[in-house]
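Read the structure below first, then the notes.
Apart from one protein chain that is not included, each protein chain of the complex appears where it belongs.
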Amino acid sequence: MYPDDLKYSKEHEWVRMNGNIAEIGVTVFAQESLGDVVFVDLPDVGTDVAQFAKFGEIESVKAVSDLFSPVGGKIVEVNAAAIDSPEVVNEEPYGTGWLIKVELADASQLDDLMDSATYQPTLE
Amino acid sequence: MTISAHAGDIDRRLLMDRSVTGRKAFTLPDSDVPEQNLPDSSFLRDDVELPEVSQLEVIRYFSVLSQLNFSIDTNFYPLGSCTMKYNPKINDELSNLPGLADIHPLQPDETVQGAIRLLKNLQDDLGEITGLPGVSLAPLAGAQGEYAGLLIARAYHNARNDSVRTVAIIPDSAHGTNPASAAMAGLDVVTVRSDDQGNVDVVNLRELANENTAVFMLTIPSTLGLFEPNILELTKIIHDVGGLVYADGANLNALLGLVKLGDLGVDICHSNLHKTFSTPHGGGGPGSGPVMVTDELAKFLPKPVAEKTDDGYVLATPEMSVGSINGFHGSFSIAVRAYAYIKALGLEGLQSVSENAIISANYIQAKLRDKYDLAADRYCMHETVLSAARQKKRGVAGLDIAKRLLDFGIHAPTMYFPMIVDEALMVEPTESESKETLDHFIAVMRQIDDEVDSAPELVHEAPHDLPVTRLDEATAARKPVLRWTAD
Partner (left out) sequence: MASSANTSVNHPYIPSTDSERAEMLEVIGVDSLDGLLGDIPIEHRHPKLDIDAGLSEQELSTVFGSIAAENASSSSGYISFLGAGSYSHYIPSTVRSILQRGEFVTAYTPYQPEAAQGTLQVGFEFQTIICQLTGMEVANAGMYDGPTAFAEACLMAARVTKRTKIGVLSTADRRLPDTLLAYSKYQGIEIVEISTDATEIPDDLACIGIQSPNFFGEIEDIERLTNLAHENGALSVVHVNPTALGMFKAPGEFDVDIVTAEGQPLGVPMAFGGPYVGLFACKKAHIRQMPGRIIGRTTDTKGRAGYVLTLQTREQHIRRERATSNICTSTQLIGLMVTVYTATLGKQGIKDLASLCYQKAHYAASEINGLAGFSVESLGSGGTFFHEFVVTCPESVSKINAALLDKKIIGGLDISDRLDNGMLVCVTETSSKADIDKFVQALSQIGASA
């Protein structure tokens, strides 16, 4: 449920690095606690986001949560599929349900995140 | 094609799908004035695509739809915080009297003396009941009453050149309208914790109250159906730092003639006439949320305020009024109903309302406490907050229990509010219900608790016997269909 190749934040977002591009989404824990995701509000491509700053919102039928970026940088892509069919966030949170891609400004920020083994115990 | 026989089948086609060109339900009289020139055709539109149906079809369509509803007239409706009591029929009749229903809001005061006198008398009665004599009936619902009250608080501080006060302290158990109204009034919301007894945490309040506190918004009794035992201390803490105390009076049904909010140190409150004072809820309004204040704050009330002068009754604008929060004078027809209710009950009747509401809620609590957890283990006021935490552990959520109640013709309690109670089921029986009804509800709640183990699927899949089973709310929100379209 919490792949080893990802890094995790305590706000329940994950990061997958491809070169200096950080792909970001929410964890299984986050999507299960929200329930059926019905809407995601994502920023425009080209805007900057700081580490741990709010970059959007995710909604289920009866709850809203802020999305916080685990790393800082320029947003280079947002997932249109998640906007058009928010259910992908429930179905494949680590795959087609990703949310944004960020050009990483400072690689050392990754050190502020948890690996799978550290993240999982925080959920209990 | 064979037509199958099901008397219960309902035709839910929308009006536009029933429309047949040329049908009509109504005719207007012919014009009796000489024909006037029409404006240039560039101003004019083609047809308005409204349905074309017969008069019988209008009546049958809406009558059949009405039968798909639960309501006070047809069902026990113990929806906590909503005070679903009997809505006396005479009130509706009186509000429709010629001379009340057909007067224009801008008529000269001398032509509407009866109407203004009625408003003045209702103001006086509400002032007396709450112990807060300054009253405006302008607010159109509870939330607008809250907003009006917060505007008054801000105007009061500003008038004292005390404009740094920008914080509203609100308990974590508060209704959503409280923080939303505070935000509209430009106040920063700071949340005060509840303690393990469900009371406002006095220590925490003391930490939070300071020279920035504009107002403390407190629901009395609380949304847990409890009376704050430390109320006098709470209001003192706020007054000592120069703040004002606002009481959300949505739960006033517990207090009629038993205690006056003004005596407890409350400066401002609102009351929902569509709860305590029996005006029908209408499936979501109209409401009325009068705001009541101390004499000192009366000059800030929203306009209008009915007053008696030597020349008769007038609609006046208070000296430093926070202004117009809506178009005219508030929900007049609702005020008529509420006044009729107060007149019908009189002092003893009003006291009896709260007494019976409190006894009924405690009776239910006493009879269910072995099966359901309580949000707070003590006597409640007019409503009891149960928790389905025990049932949740056995695999059935509060939501499922709520839906299962519908199968028995009982409306669900308020669910998942207040937010600080796990699996909350807030039950408010009101004084209107007989002991037989309460006993039936108790028996059903106990049976559902049995079903959690004996027939869990019955509870999970409830309701079974209603016009629809559970509805797919996720798809409704993902792909909103919000109106009829031709296809």
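Labels A and B are assigned to the chains in the order they are written; within every chain, residues are numbered from 1.
Note that in this section contacts are C-beta pairs under 8 Å (C-beta built on N, C-alpha and C of every residue); 3 or more make two chains touch, one makes a residue touch a chain.
The shown structure was predicted, so the numbers you read here are calculated from the model rather than taken from an experiment.
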Given B:Glu383, B:Glu431 or B:Asp449, the one touching the chain that is not displayed: B:Glu431
Residues in chain A touching the chain absent from view: 38-39, 41, 59-64
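One rule holds in what follows: only the chains that are shown with their structure count from here on.
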Whole-Å gap separating chain A and chain B, where each centre is the average of the chain's CA atoms: 39
Of chain A, residues touching chain B in the complex: 35-36, 38-39, 59-62, 85-87
Chain B residues touching chain A - in the complex, by the definition given at the top: 416, 473-474, 477-478
